[in-house]
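First comes the structure, then the notes that go with it.
Shown here: the complex without one of its protein chains, the others still in place.
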Amino acid sequence: MPPILSRISVTDMHPNLLEITDLRTHFFTEQGVVPAVDGVSLQVKRGGTLGVLGESGCGKSVTGFSILRLVRPPGEIVGGAIRYYGRETVNGEDLTALDARSEELRQLRGAEIAMIFQEPMTSLDPLFTVGNQIMEAILYHQDVSKAEAGKIAVEMLDKVRMPQPADVIKQYPHQLSGGMRQRVMIAMALSCEPQLLIADEPTTALDVTTEAQILELMRELQDELGMAIMFITHDLGVIAEMAEEVAVMYLGKVVEQSDIQSLFADPQHPYTRALMQSIPKIGQKTDGRLEAIRGMVPSPRSIPTGCPFHPRCASFIADVCNVRAPRLQETKRGHSVSCFLYEDGGGVNEA
Amino acid sequence: MLSPESPLDQVAFTDFDAEETDVISVRRLMWLRFKRNRLALIGSVVLIIMYLAAILAGFIGPYGLRETHAKFPASPPLLPRFVDEEDNFGFRPFVYAMESKVDTKTFKRVLTPNTEVKHYVHFFARGTPYTILGFIESDIHLFHVDEPAKVFLLGTDKQGRDLFSRIFYGAQVSLTVGLVGVSMSLIFGTLIGIAGGYFGGLFDDISQRVIEVLISFPQIPLWLALAALIPPTWSSVQRFFAISIVLSLVNWGGLSRQVRGMVYALREEDYVIAARYASASNWRIIVKHLLPNTLSHILVIATISIPAMILGETALSFLGLGIQPPMTSWGLLLNQAQHTRVLIQQPWLLTPALFVVATIISFNFLGDGLRDAADPFAN
Partner (left out) sequence: MAKYILRRVVAILPTLLLITIFGFLVMEAPEGDYVTSYIIREYGHGNTEAARIEDQLREFLALDRPVYERFVTWLARFAQGDFGDSFDLRRPVRDIINNRIGLTLTISLATFAISWGIGIPLGVYSATHQYSKSDNFLTTVTFVGLGLPDFLLALAFLILGWQLTGEVLTGLQSVEFLDQPWSLAKLLDLLKHMVIPVCAVVITGTAWVMRVMRGNLLDQLGKDYIVTLRAKGVPERVVIWKHAVKNSLHPLIAALGQTLAWLINGFTITSIVLELPTIQTVYLNATLQQDVYLAGTILILIGFLVLIGTLLADIILAWMDPRIRYE
């Protein structure tokens, strides 16, 4: 296995491993167009961890799938760019320009960018052994014999703390528990030492203890292998534990991106602030109710005009927020937000 | 960790704003989904037309079910024409009367048109009396020509009976045998399915074993074996019901099994368990909760199994084991086409097959559309 550092010359590395600008992925269903991702911009730092935070249905998974070009019809990437600075470290390559069935993309998948999924119970092929499926990932990317691939598979399972890896390799997915299957998924994803791991809510389907173990494991493996992680979750707690950077998504858009300290210390977007307030803090007196955000997430089929958050926003500015859409702008170093409260010439000064 | 539960989960559920979500009833949703399926709509339209035509058989056909035209046995189609012998075109369709003679040398029947008189086709004209649905008496026909001219749109059989008229009388039998058969399967299959699924136990075991054999056993040999057992002395109405029973005897198993599966799943649903805790009687739970919830699926399954029954009747009658004269059905009409030599001389005898095929395809379309519409997992 080629060690990662030999692949990249240290001198001219781009600081970001992945840069998404204004990505749009729409689903052209019979009932109309669903703009599941509608202008997402975010960056993943080399070796860093970006947490992607957002309510169910806001387009987190679709963003992840778009990066690996796994979106299937009727879904389609209709705009934006996904620059990946893995091999072509200076200019990066635009993944949206590749053919979804091209050999180039296939070689990227799994080897450079790997992904693990929300549902460990259904993410493995039930008809093949765990070993077979891990080896498959290895054999399609590395020039090794079957026997060697088998050895690597056992090593990987050992690395993810699977008890008796040599036996597990001969077992079928249905014989394993959810936590064990997620370990298999991680082992499979890491078997080719990818530079970027997209983890799509990997612990949502697991119980709290298993969740803690898996998170711990991912952090350790990241230290060991030096990969970057894009960690998708709807859980602020998990974000706090895992991420260095956070992108907050709302209805197919990134509304705020910042490093974790700055986000928790100074949440700027009204949506982010509302999220923070809805968490009960220990020791703080409440009148028995959680402060929640007004209203419901609108369906992505009927997205409000202007800023999509305006119908629920506490700082709604009439005739501004419901007319124009705000842009993501840096308000301080490493902290961007998409809201008229912070936009130059925006509503704040005029109001 | 900040909180064991995700705050975002709570966000979604607080302050529920009812007007933002369109609450559509399940039935309306099914109708909407069904309406989108073009093939299913075409299928239903074709079927509606077929059933109407079957009901109005006497009106649509110019001749009666048993009306024979002794001089025109095995006649090819005699169609209305717009152009006469002198190549004059007119908008009123007419026919020439045919003279039918047997050639003394070849012993073949030869038809020669008498081109002196044009017999115009009359629409909504009086002809042979008939009854619709057994109580509406009339003698108005959709179209009619005066004697001695004849109009045989699809030719005649060897007794000289008009195939076109008989096809609609045949439709009455062919289209109902499926419905009667399916209704019988439905009653039988649903009762056993619900009983098995709800009560379980020994009854369930035995019925499942029987169904297993029945389902995997090929239908046609069973149909043949059972149909051969119907006493030949039975009247044609008795035979009709006997054939329906034979068809449903072979068919109820699959339906029953599906119903049982659904009841099995529903039995564990919260509201049924709740009803049981509220000590509702079994009967009440079945009628109030299980039946309504399985009804749409039962209807879908029933629709899907109709084509097989129609085909079964066609096959049995085709072989002479099904419907007997004086009734007729599409299968029985095709029976004359069974002998290759006859068929090659009179290929028009095969036209009832087109009706069979159209009906089966339409039912398949309809069944598919209904199934997709009833599937809660469709988008």
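As written, the chains take the letters A and B, and residue 1 is the first residue of each chain.
Assume a contact is a pair of C-beta atoms (placed from the backbone, for glycine too) under 8 Å apart; a residue touches a chain by one contact, two chains touch by 3 or more.
What you are looking at is a predicted structure, and each value in this text was computed from that prediction instead of being measured.
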* To do: Write out, one label after another, the shown chains that touch the chain missing from the document.
  => A, B
* **Candidates A:Q31, A:Q175 or A:Q261 - the one touching the absent chain** => A:Q175
* To do: May I ask which residue of A:D22, A:E136, A:D158 or A:E244 touches the chain that does not appear here?
  => A:E136
* Among A:R109, A:R183 or A:H269, choose the residue that contacts the chain missing from this document, as touch is defined above. => A:R109
* Structure fact -> Among B:V180, B:L299 or B:L319, contact with the omitted chain is made only by B:L319
* Structure fact -> Interface residues of chain B toward the undisplayed chain are 39, 209, 212-213, 216-218, 220-221, 224-225, 228-229, 231, 307, 311, 314-315, 318-321, 334, 337-338, 340-341, 343-344, 347, 350, 353, 356-358, 360-361, 364-365
* Asked: For chain A, which residues lie in contact with the unshown chain of the complex?
  -> 65, 68, 70, 73-74, 101, 106-111, 114-115, 117, 119, 122-128, 136-137, 140-141, 172, 174-175, 185, 188-189
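In this text, only the chains that are shown with their structure count from here on.
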* Interchain centroid distance [CA atoms averaged], chain A/chain B, Å -> 55
